[in-house]
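Yeah, one chain of the complex is gone here, protein chain that is, but the others are all in their spots.
Read from first to last, the chains carry the letters A and B; within each, the first residue is number 1.
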Amino acid sequence: MNQNPTPQTGHGTGDYVTVNIGPSHPAMHGTLRVIALTDGESLIKAEPEIGYLHRGVEKLGESLSYHQFIPITDRLNYCSAIPNNVSYEMAVEKLMGLEVPEKAQLIRVIMMELARIADHQVCVGILGVDLGAFTPFFYLIIQREEIYEIFEWFNGARLTNTFGRIGGVDADLPDDFEDRWNELKPNVRKANEETEKLLTHNRIWMDRTIGVSAFSAEDALNWGFTGPCLRACGVKRDLRKDEPYCMYDKFDFEVPVGKNGDVFDRYIVRMIEMEQSIKIIDQAYKLYKEMPADAPLMARVPKVIKPPAGEVYSALESPNGELGFFVKSDGSANPYRIRIRPPCYMIYQAFPELVKGELIADLVACLSSLNVIAGELDR
Amino acid sequence: MDLKNRVEQCLGPENLVVAMAECQGDLSVEVPKRSILDVMRLLRDTPGLGFNFLSDVFGVDNLDLNKPKKRPKKKTEEGEGAEEAEETAEKESLPPRFEVIYLLLCLERNERLQVKVRVAEDDMEVDSLYSIWKASDWPEREAFDMYGIRFKGHPNLKRLLMWDDFPAYPLRKDYPLEGQGEERHLIYDD
Partner (left out) sequence: MDDWLIAIIKVVGIWVWVLLIAVVMTWVERRGAGLIQDRPGPNRAGPWGLFQPLADGIKLFTKEEIIPTKAQKFLYIIGPALFSLPAFSAYAVVPFGDKIILGGKEIILQVSDVNIGFLYILAIGSMAVYGVILGGWGSTNKYSILGGLRSTAQMVSYEVPLGLALLAVVFVYGTFSLRDISLAQQGTFLGFLPNWGIFKQPLGFILFIVAAYAEANRVPFDLPEAESEIVSGYHTEYGSMRLGLYLFGEYVNLVTISGTIVALYFGSWHLPYIDLGAYLGPISWGIVSFCIFFLKVAFFLWLFVWVRWTLPRFRYDQVMGLGWRGLIPLALFNIFITALFIQLTV
């Protein structure tokens, strides 16, 4: 811990104090660790150290078959496993040149947007908890549980969904999806409204979040930001709009952007995105209902997947940003190389920049607002 | 004009294109290792290309791909990199073992490009892109961590995911999946 290479002198009397935050710390979600050099309450330097949840996912993938890797992708962003699954499946489908049936795409969209809502709910809720506002967390998490109920009832798993197959999805939406969704939708909206009432115009909340860890659009792009954190900086970039996949070009939704890239903007962007996701699900379900009941759910996929040799990169807009999979095949039944491009990996590397000159309390706020998930960070 | 021609036009005159390949619409261009910084600046600043966003940097170990080449007639012959293999075959019997792949993105036109450099086992140093894109900070560290590829000019090139005195490079193809029994002994002492 005491590894300051150079002797430091602070304002006034002198020494800085190194505070080791994490990997077991209430505010370090999962197993993050920040080594903070502090001068009283203010941060001189904060250096994140990662790898505590490194499981060698990329190495594991090289010895599994293409289908066997799908459950592994669940463990990346465990708050919203479905976009991980779909992103990987899309990469392999692209490698094989498969055309996924529209109905399967719609089911994917519906499930991914549900996962996005769940993910944002966790992020906003945890942000509240870390800033001392405990109650909104419960309002949101109760609704997240309901979303997980839908996942569970779709394929039996709540967190690690292993959703879909390469080439489509394995199961159709059950018949009472509409009822469940109609029941869930107002509750999600209500929870969001209550959260907004408790937080958005709360003087303390505004003081704690506005202007904290603000980041310019230029810096954000330079550091490789994507997703809500980039949009909070004022860059209108959303892969769902810019590089449409899964029929996203057929849906009408807004891409919210912030202005200052601070914690408050990230929070607001996430709140609005939840509402937009609800809209997307409604539209997707409407399209889904127009499909014939016996429309195919799977493309024609061989039993053993042996994509032709080649390498592709495919990305989608996961709740945290651009989640990409680079898959290289040598023509055999195992992928030759899988590279995962997790969104929060790129965002978290700018962490020292984000919290420079802030206070310890801001470090926590900033970290939660980035929604860094150790699972996809360390892989 | 499609992307391939534009890239060709931009990099071609300077003789910076070693090979180009396209796989399912993903264009990848291989460039000489020593001029990676120039290539990146060109790709970023040339109007009409404008790849202003670095999406990812990572390494690939081609050990297993190269291996069958020793034996005649193997099915991966027509895989990517076959051309380059011929080109470098004069210098050495095998093509360079490692690749570093850069994923670029043009935000204006939403075009993506893979830039690739080959890194031989005896010369594991590539110029760091940190001066152009700060986004290359951790990915380069990870490539170093996992493959031992060193990035010249990187401000803080140390292991990222593995602990600092980990003795091997785990994503190399000759590293066993179950590990080699490395253990991390934490010393709680100050």
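In the analysis below, contacts are C-beta pairs under 8 Å (C-beta built on N, C-alpha and C of every residue); 3 or more make two chains touch, one makes a residue touch a chain.
Being a predicted model, the structure only gives us computed values, none of them experimental.
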For this session: List the shown chains that the missing chain touches in the full complex.
Result: A
Exercise. With respect to the chain omitted from the figure, which of A:Leu76, A:Val92, A:Ile110 or A:Leu199 is a touching residue?
Worked result: A:Leu199
Seminar exercise, completed: Of A:Ala133, A:Ile305 or A:Leu323, the residue that touches the missing chain is A:Ala133
Exercise. Which residues does chain A use to touch the chain missing from this display?
Worked result: 17, 19-20, 25-27, 40-41, 128-135, 137-139, 142, 198-199, 202, 204-205, 207-208, 359-364
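Here is the rule we use: only the chains that are shown with their structure count from here on.
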Exercise. How many Å are there between the centre of chain A and the centre of chain B, using C-alpha atoms for each centre?
Worked result: 26
For this session: Under the touch definition given earlier, write down the residues of chain B that touch chain A in their complex.
Result: 23-26, 28, 52-56, 58, 60-61, 64-65, 75-76, 78-80, 101, 103, 107, 110, 112, 114, 133-135, 137-139, 146, 159-163, 170-171, 173, 175, 177, 190
Seminar exercise, completed: Listed in rising order, the residues of chain A that touch chain B in the complex are 1-2, 50-51, 54, 56, 58-60, 62-63, 94-95, 97, 219, 221-224, 235, 237, 242-243, 309-313, 315, 322, 324, 326, 328, 330-331, 336-337, 339, 341, 345-346, 348-350, 378-379
